[in-house]
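All protein chains but one are shown at their positions in the complex.
Chains here go by letter, A and B, matching the order in which they are written, and residues are numbered from 1 within each.
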Amino acid sequence: MSYSKFSYFLSLIVFSTLFGCDTNETLLLSEKSIIYCSEGAPESFNPQLVTSGTTIDATSNQLYNRLIEFDPNDNSIIPAIAKSWHVTRDGKMVTFYLRKDVNFHQTAYFIPTRALNADDVLFSFNRMLDPENEYHEVSGGKYPFFQNAQLDDLIESVEKINDHTVRFKLSQPDSSFLANIGGNSAVILSKEYSEHLIELNAMQEIDMFPIGTGPFKFKQYSSGAFIRFEPHSKYWQEQSQLKQLVYDITPRDTGRLTKLLAGECDVIAYPIAHEKIKQHPGLALESVTSFNVGYFGFNTTKPPFDNPLVRKAISYAINKQAILETVYTGQADIANGLIPSSSWAYDDTIESQEYSISKAQSLLAQAGYPDGFVMDLWAMPVQRAYNPDAVTMAKLIQADLQKISIKVDIVSDYEWSTFLRKISEGEHQSVLLGWSADHPDPDNFFSTLLSCVSSVTGSNRTFWCNQDFDQLIQSALQTDNINSRKALYSKALKLINEEVPLIPIAHSKRYQARAHSVNGKLLRSIGGIDFNGVTKN
Amino acid sequence: MARDKIYQEEEFPTPLMQLWHNFKQPPVVVIGFGCFLFLIVLAILSSLITPYSPIENHLNDLLLPPAWSNDGNVSFLLGTDNLGRDMLSRLIHGTSLTFGLSIIVVMASLIIGVIIGSLAALTKGVKSSFLNHFLDVILSIPSLLLAIVIVAILGPGLENTLWAIIMVLIPQFVHITRNAVKEEFTKDYVLASRLDGANSFRILRYSVFPNIIEKLISQATLAQSAAILDIAALGFLGLGAPIPMPEWGAMLANGIDLFYIAPWTVYLPGLAILFSVIATNLVGEGMRHALKVRKEN
Partner (left out) sequence: MFIFTLRRFNLFFFTMLLLTILSFSLSFLFPGEQLVNLTGQINATPEQLAVLANEYQHQAGFITQYFSYVSHLFHGDMGYSMASHLPVATEILNRLPATIELTSVALLVAMFVGIPIGFFAAIYHRKTPDNIILGVAMIGYSVPVFWLGILAILVFSIQLGWLPSAGQISLLFEIEHVTGLQLIDILLSDSPYKWQAFIDATRHLILPVIVVALAPATIFMRLARTAMLEVLETHYIKAAKAKGLTFWQIIYRHAMRNAFIKVIRDVGLQFANLVTIAMVTEVIFSWPGIGRWLIESIYQRDYTAIQGGLIVLSTFIFIVHIIIDFVYAALNPLAREPRHGA
């Protein structure tokens, strides 16, 4: 080829590629597909095994369904695979009536012959509950969500009544049971597929090549690079209009934003540079307040924090607004109480603790420390959504408490697991920590963080054990009348604000950015992202 | 007033003096040389002339743009980064890391390379041919890949990358020394001093080196621009200087996360690298030009 011919050829390629993207064909494929730039690779394709948000995002709502689910708008419990359910009067037996039209995915590696029935539900729960189940030990045998929520103790047995009815027997009444069954990890797997894999002697594939009932089915996973989903053509609810759903795994924050700006992604997780996205005419930034809380907790067994007056005094001296702006860069709501405003138990009559140095000083004098004291403050050494920078937060608190002559020593040199072990042994005087809820039931905040039981075995790092409080949250669990529960939790919240075992600081928000061409509700305050019903035009 | 020449004898400037004479002819080379000297001064005086410490956080002045923009602040001339560190101070300190260290790295590999190269030039036969092939193989491995492999052995960190780059640069000096020395050894003046009874070492020291030094310096400028780029590239890839260090490549890597909110944290270190490499290349270019001119005369 002569030189001039070559340059002609070259310019032909350049022109056709630069302007060739307006052909009708392109419209077909990219108009009907969504690329989601996610922040990391899933650890498994079975959310029973992992609780990390990244894995939940990639699996829970896309590939699977649960017996019951949460309404995306108000987080109330709505039917899913179970079309209805019944709780006996003593609260110890829960019966689910299953839909008959729920189909499993048909893929290149498995063709189901029957629709979902009670056997599948039994298999899914027994895999986690029953150590004798042949799948129990596959992929490690650890089911963190179920074990953390102590469901293995709570559920005595799961029985098949008939092909489309299952009954759970509980050891005690527990009104958060339904919320737990609707949680991200309580997905329904296919019993038929599990038998098929036993025949092939490839049992571990159940968590790598997933078969579920969700709106999308698994097509391809290129390790650490991308996941390809296709719509489930026999989905029991409205079928997705998309042709493909691709998760482009892009761990770098800047990389995700670049892809969004360059139009290579339609939706990105955890965007940075919010101003830039807001200014862009083709992009939208959205957020949802997550079910989490970042808090400043006191070791109530160590002086001077065994005195509620001291704790109350400190709560007056913390400038939450400044922390919100600096540490969370405005991407959070101030925590008035322990639970976020998106929870049904939120009580808007409870106001955030006012910021008043003079009140703090007088309370401190009343408690017998007019000249202040020296305390240590443990700041967690890792980043979490509920506290993106604990050390900076600790520095701000240090400056705040300086004003009421309390000197703060910051402890943050430990490695994360050592840090957790040491505070569980109570070595700290005060600590900056947080909590991300597993499911939207408010009990997940109260019992886990502040009950007497969890001060011994769980994650109550304040070691605060108040009989009145325990009484309140116990009675709230034993009733399923939502109004009386709400009243009980409201009392509990007020008790916390009086006794101040911990100071709730903020509920961080989860952000997401998308191109305007993507329509539909994507983010949920619990359970991450959901592409069901999302369209593109 | 010009000094009168009393003696009629002709002055023979040393090869280096001749080089300098030809070197300073094109103005662009003089500018480049000026920039090069400026960078050396910055590298030496960095801690004296910077307004702030490179790791000092100004928490009230996070992500300030450079002073000429509307939101800028004159006390932070080139703005600050996400931890409120003054960009100007970091860039000047970076001069002594990226640019200053590249000079040290090149000198070290020059010395080692010249020693090996001279020894190689004096050996003959199988050993020599083996060395030749060995050098060819090493030169065919991408320099960055080789540096990466060495860093993998030594572990990441600034000091280890310097060792890696020294090792990567040695072969080219061996190669050029060996060829230059061999070439000189065939010349008559070497034969003359050999007839005077000088041993090989003496010939190398007094006859050959003064005549090949300019070739080596010209190679050294090439090596230095490569060294700057390699130090920065390894820093950028997170294998060299750790992020808090004001090494230009590492600064750039840190800036990438801020690219959309503070683009100057990406532009400025990149410009600094570009500036120093161009200055180095201009000096090298002038050197090669001068050599060529001298050869032609």
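Keep this in mind: a residue touches a chain if its C-beta (ideal position, glycine included) is under 8 Å from a C-beta of that chain, and two chains touch if they have at least 3 such contacts.
Here the structure is a predicted model, which is why all the values come from computation and not from measurement.
From the options B:Pro15, B:Gly72, B:Gly157 or B:Gly238, the residue with contact to the unseen chain in the full assembly is B:Gly238. When the full complex is taken into account, the listed residue touching the unshown chain is A:Phe226, out of A:Tyr64, A:Phe145, A:Phe168 or A:Phe226.
From the options A:Gly40, A:Gly255 or A:Gly533, the residue with contact to the chain not on display is A:Gly255. Checked against the full complex, the one of A:Glu39, A:Glu264 or A:Glu286 touching the unshown chain is A:Glu264. Residues 133-134, 136-137, 139-145, 148-149, 151-153, 155-156, 225, 229, 232-233, 236-239, 249, 252, 256, 259, 266, 269-270, 273-274, 277-278, 281-282, 285 of chain B touch the missing chain (whole complex, contact as defined above). The missing chain lies against chain A, touching residues 3, 6, 13-14, 16-18, 20-21, 23, 25-26, 28-30, 33, 35, 220, 223, 225-226, 228, 244, 246, 248, 250, 255, 258-259, 261-264.
The rule is simple: only the chains that are shown with their structure count from here on.
For the pair chain A and chain B, the distance between mean C-alpha positions equals 52 Å.
Put simply, chain B touches chain A in their complex at residues 256-257, 259-261.
In the complex of the two chains, the chain A residues touching chain B come out as 252-254, 257, 272-273, 275-276.
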